[in-house]
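Every protein chain but one is kept in place in this view of the complex.
Let's turn to chain A:
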Amino acid sequence: MNPEQQQQIFRTLLSAMSAPGEIMSIPARPEPAPLSPACAGVCLTLLDASSAVALTGMAPTVAPWLNDHCRAPMVSLDEAQFVLGMGKHWNWESSQAPIGSEEEPEQGATLILELDNLNAGIPLQLTGPGISGTRNIAPRLGTGFLAFWQKQQSQYPRGVDLILCSQDQCLCLPRSVTICRFEEA
């Protein structure tokens, strides 16, 4: 993927991180990859030899592909800056990903999760920075996500940030956002 495409994908990610929950299309279509086009584009844009990555539950072809294209060092989950995983299998009850320290909360990992779908899960309502009023989303995340997020909120500014990918779309959930279940009135 060329630098121009990487710049476009980064700007999409920057917009997505600045507008939590808004579904954005990843513009450029990268070469064939063992990941969804969105997830592959995000990896090719953000990862290189100085970003430690951990994989959980990914296909065995992903690690060699990442090594060939990004040269990202593979590390264990508790040392990772970026974690690639499958949204529906992610274990929210006992997440091992680093959440940073009070002094260096930026050491908290970015989870890049592959999802079947960004709008067929349990309806959730977001408030917080980047959102004027409220925003509703329904990504299909595994059970225990809401409890995980509420626990994480109590540890703010420590925490993890999410980039959720499905086909050629993504949405971001930075740790600053408050999430509750959306009950229709």
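Just so it is clear, a residue touches a chain if its C-beta (ideal position, glycine included) is under 8 Å from a C-beta of that chain, and two chains touch if they have at least 3 such contacts; residues count from 1.
Here is the rule we go by: contacts and distances are computed from a predicted model.
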Inset, instruction - Refer to UniProt and select, among "N-methylglutamate dehydrogenase subunit C", "TRAP transporter small permease protein", "NADH-quinone oxidoreductase subunit H" or "Alpha-D-ribose 1-methylphosphonate 5-phosphate C-P lyase", the name of the complex member that is left out. - result: "Alpha-D-ribose 1-methylphosphonate 5-phosphate C-P lyase"
Inset, instruction - Could you tell me which of A:V75, A:I131 or A:L146 touches the chain that is not displayed? - result: A:I131
Legend entry - Residue ranges of chain A at the interface with the undisplayed chain: 3-4, 6-8, 10-11, 13-15, 17-19, 45-46, 48, 50-51, 81, 101-103, 105-106, 110, 128-132, 156-157, 161, 174-176
